[in-house]
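With one protein chain removed, the remaining protein chains of the complex are shown where they sit.
Per-chain residue numbering starts at 1, and chain names A and B are given in the order in which the chains are listed.
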Amino acid sequence: MSGPTRTPSGEEAIPFTFDGTTYHARPGDTLAAALLANGVGLVGRSFKYHRPRGIMTAGIEEPNALVTVGKGGRAEPNTRATDLFVYPGMVATSQNRWPSLSFDVAAIFGLAAPALSAGFYYKTFFGPAKHWMRYEGFIRRAAGLGNAPTEPDPDNFSQRAGFCDVLVVGSGPAGLKAALEAAEAGSRVMLVEQDAAPGGSLLRDPDPAIDPAAMVEQIKALGGEVLLRTTASGYWDHNFLTLTQRLAEPGAVPPHGFAQRLWHVRAGRVVLATGLIERPVPFANNDHPGVMLSQAVRSYVRRWGVLPGKRVVIATNNDDTYLTAQALVDAGAEVVALLDARASGPAAPAGVTVHYDARPSSVSGRKHALRKVTAVIGGSEQSFDADLIAVSGGFVPVSHLHMQAGGKLTWSEEAQAFIPGETPQACETIGSALTPPAAPAIAPAGKAKKSFVDFQNDVSLADIDLAWQEGYRSVEHLKRYTTLGMATDQGKTSNMVALSRLAEKQGVSVPQAGLTTFRPPFTPVTMGLLAGAGARNAGAHVRRIPLHGLHEAYVPIWQPLGYWFRPRAYPYADENLAQAALREARTVRTVAGLSDVSTLGKFEVSGPDAAALLELVCATTVGKLAVGRGRYTFMCREDGFVFDDGTVWRLAENRYLLTSSTGGADRMAHVISYVRNSLRPDLKCSVVNVQEHYAGIALAGPRARAILAGLIGTQPPRHMGYAPGVLAGVPVHVLAASYSGERAFEIHIEATHAAQVWRAIEAATRAEGGAPYGLEAMELLRIEKGHVVVGGEVDGRSTPHDLGLGSMLNKAGGFIGAAGLTRPALGAPNRNNLVGLVSLDGPIPEGGMLIQRSGQSPQGHVTAAARRILEGGAIALALLQGGHKRHGEELIVTSPTRGEKARVRVTSPHFYDPAGERYRD
Amino acid sequence: MYQITCPHCGPRAQTEFTYERTTDSVVDPASDAATAMQALFTRANPMGLDDEIWRHTYGCRAWMVLTRHRVTHEIHAVKAIGPEALP
Partner (left out) sequence: MKTPYSAFSLLRGALNGQKHWEPAWRDPEPRASYDVIIIGGGGHGLATAYYLAKVHGIRNVAVLEKSWIGGGNVGRNTTLVRSNYRLPQLHNFFEFGLKLWHNLSDDLNYNVMFSPRGAMFLGHNDGDMIKLAERGDAMRCDGIDAELLSPKQIAKIEPLLDLSRSARFPIDGALIQWRAGTARHDAVAWGYARAADALGVDIIQKCEVTGFVKDGNKITGVETTRGRILAGRTGICVAGHSGHVAGLAGLRLPIESQTLQALVTEGVKPMVQSVVMSQSLHFYVSQSDKGGIVMGGDPDNWPSYARRGQPTIKEHAIAQAVSVMPALSRLRMLRTWSGVTDMSFDGSPIIGPSPIDGLYLNAGWCYGGFKATPASGWTYAHTLATGKAHELNAPFSLERFMTGATIDETAVGPMPNHR
């Protein structure tokens, strides 16, 4: 470029910077147009060889002109200058060069190019892996293009669902017409256009009979939705499409805080009016600044009033390019030569010399600008002084969405292009995508090594030839070996050129050489947009227990459990977690405590066949329970392993309450529903998941019975008994069950009334010297008692016998898991059995491995570690090979990752009150 | 986004449904252990049609059997199951 190429009109009101220099743009300019207008021809450096690059296209297919735009956490690397509309204060910088664009040290790689052919890294860098990592360090720093921002993204991204009868993609002449017709016919229409203005090819080749802006207004007036700066990114099953809408340009501060919007659209039918992308021509140094696609040149001239060159050579194999010659002449440029590779063509504009059988073979210049074009005309070479060459190798229909929809392609020999054919979905392609201009195959002229095919990844014709030579001959092998088509432009300007070369090597027609799969996204999509609001919370909602607010007032230590939060402890001012938990546990052992157990799985099973259903789901008997009685139970998977445990209570003749663990509650709900609906729909029963219907409060301790009696006005039920009652004026279920090892009661209340019940119990408990206790204290209590917990001892690989529950199995069988339990390995000796451990040293590391001697393979592991609450001393529960028969043995618990060790003795897992005297009547 | 036609609710996005298992893998607790384990631990896993149990978990929560093609994803039949669907 030799200076600004657009006469200022007074509209150049938009200041922006590129690599620190301030320029001015007109409204509607892309960065590319504005840079060209200001005479900036060098815009980037290529990936591997760091060759100087300029602007090649005027659209989303741009492989070279990539910039980083914006500042701080909203900076977007790898943004195409041709797909970026200038806004005031825009800050753009070039990428992949150091120290500057014009003087890039890494350009020295270009000298090594003969050695750095495709796949060179597979042939060298041998030695130990550490060696490779040293080379790899250099490669990783040289690779990649822009830099990711390191500050948090200050903007939000929104998601919206859309429904329409007709979705039209593309607002060129065909798309506008289709959208308007559909709107006039009364359909709900959505028209999407990735450009900032409607019109498509009309922006470059206006038609006086079509006014895109007016048509858009008409469509809107009929209730249609027209979205600009919106790309149809993915076409999924059943006419579901994802659209990405820019609410602000990359790097700009979005007006309402949302940078982009992701649409999930279900359309009745889809009309694809996605048009054509022009195909480049391979010749030596065809990646040089000053080499542009013909229609791009026409766009810069007509849409933006920019003259990208004053002395222009045109090279083509089709008629469309002659329009570019005319546009250039009209704009005052000199068309030095029009090279038509064919034997004849249409009439050229006045004053333009056409050469037939003419192909470009090389260009040269300085890094910013083109100087000379050399062509092969009828076999002999001729050179031209030029600062721009506009090329066209034909046109490629944009068929990505059609292919994603499952469509087929047909080959046009005349256009040397794949045309969208039939599709299995309610979708049709219209417009120029169906009628690319005739453009015969032309053999490239010029050195293969310097004739670039994939510009961004520096892949040349010679690389394709080398891949062929080395046996990477299928199109997939070719792509992966050379990396062509894998850059940010996704092969939009390289795929067909590569395929033609491959077909030629294979000696077959292009369609026979094969095509790779088209997958979403059509153009790259911002990750934050796909994350949406989920980026702030990992897409995880919060499940709050009914008494969450009440607990919050105590400022507890919270325990996350899946999506729930439960109080872990209620520490006093100077207490840490361990101190608070020990105090709370001691209080339960000596006085009383209350705890929130609302998250337990709970199911009401009613009807004449209720017991039958429960005896399928539970591995113990249930049917023998008298009314008002309950029992501990556990559940097996079909393969025989225990997956959950709980209690079951007979509330009335044909009414049962099943409780299960918090962690397994969702799974339990699913299993019960499966049994009820799919396995035994004939059972006369109903199952209601009441997990969140009831809040649960556990009241435990030697004073618990007296406290509860005072609150409900009668004697509470005896151990494993059930009774309804009224507490603080609220109806409650009282279940006499002990998890802690003290006499205890679970009080279940309809959730909306839980607060007053808690307060009443708490007041009465505190009056006795008791206090609330959390999960940590609950752990201390249940470990000392030897109760198993899902996720700990119940690890999904343990049988009932392993856990010491074998005697409770329903001897009649017929429960889910009974068959699985008969498998030989589940009854083998030396399985991991539940045991207790008493420390002979200090604390026992939870999760630590049980070994006999140092250096041995583990024979088990510690599932839960604690201390004796009143007596002191470290204890643990563990799973140990053959553990049932190894009580008394001395072992070592070792945790190499934490540097902890303890000698232990194997015991029964029931340390505290094994006979249950604390609560049995 | 694939759609499944729930017998009660009509066509809904696939994200509202969960796949359970194939109908031939259902373990009848009344069967002998060998048959049960065969059903549980083997599948035809065909590149073609199979009968599958699904649930409209995030919709009406009803269960159904789909006859579905594993390659094309075409659903050839949908049948409601559960107590309400008994003859």
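We take it that a contact is a pair of C-beta atoms (placed from the backbone, for glycine too) under 8 Å apart; a residue touches a chain by one contact, two chains touch by 3 or more.
Only a predicted model underlies this, so the values are computations on that prediction, with no experimental measurement involved.
*Asks:* Which one touches the absent chain: A:520, A:813 or A:882?
*Replies:* Among A:520, A:813 or A:882, only A:520 touches the chain that is not shown.
*Asks:* Can you say which of A:16, A:49, A:455 or A:481 touches the chain missing from this structure?
*Replies:* Hidden-chain contact among the options goes to A:481.
*Asks:* Return the single residue from A:312, A:466 or A:484 that touches the missing chain.
*Replies:* A:466
*Asks:* Just one of B:8, B:21 or B:61 touches the chain that is missing; which is it?
*Replies:* B:21
*Asks:* Which of these touches the unseen chain: A:637, A:753 or A:766?
*Replies:* Answer from the full complex: A:637 touches the omitted chain.
*Asks:* Which residue from A:13, A:133 or A:185 sits in contact with the chain not drawn here?
*Replies:* Answer from the full complex: A:133 touches the omitted chain.
*Asks:* Spell out the interface residues on subunit A facing the chain that's missing from view.
*Replies:* Residues in contact with the chain left out: 47, 73-78, 112, 114-115, 117, 120-130, 132-133, 136, 139-141, 143-150, 152-153, 234, 236-237, 240, 242, 264, 449, 462, 466, 469-472, 474, 476-477, 480-481, 483, 486, 488, 490, 519-521, 524-528, 530-532, 534-540, 559-560, 637-641, 643, 667, 791, 795-797, 820, 823-826, 845-849, 851, 856-858, 861, 894-898.
*Asks:* Need a quick check: the contact residues on subunit B for the chain that isn't drawn.
*Replies:* 1-2, 14-15, 18-22, 37, 40-47, 50, 52, 70-73
What we mean here is this: only the chains that are shown with their structure count from here on.
*Asks:* What part of subunit B is in contact with subunit A in the complex they form?
*Replies:* On the subunit B side, the touching residues are 1-3, 11, 13-14, 18, 20, 26-33, 36-37, 40, 53, 55, 57, 61-63, 73, 81-83, 85-86.
*Asks:* Quick check on the complex: what are the subunit A residues that touch subunit B?
*Replies:* Touch list, subunit A to subunit B: 236-238, 240, 264, 266, 616, 638-639, 670, 673-674, 676-679, 681-683, 814-816, 818-820, 822-823.
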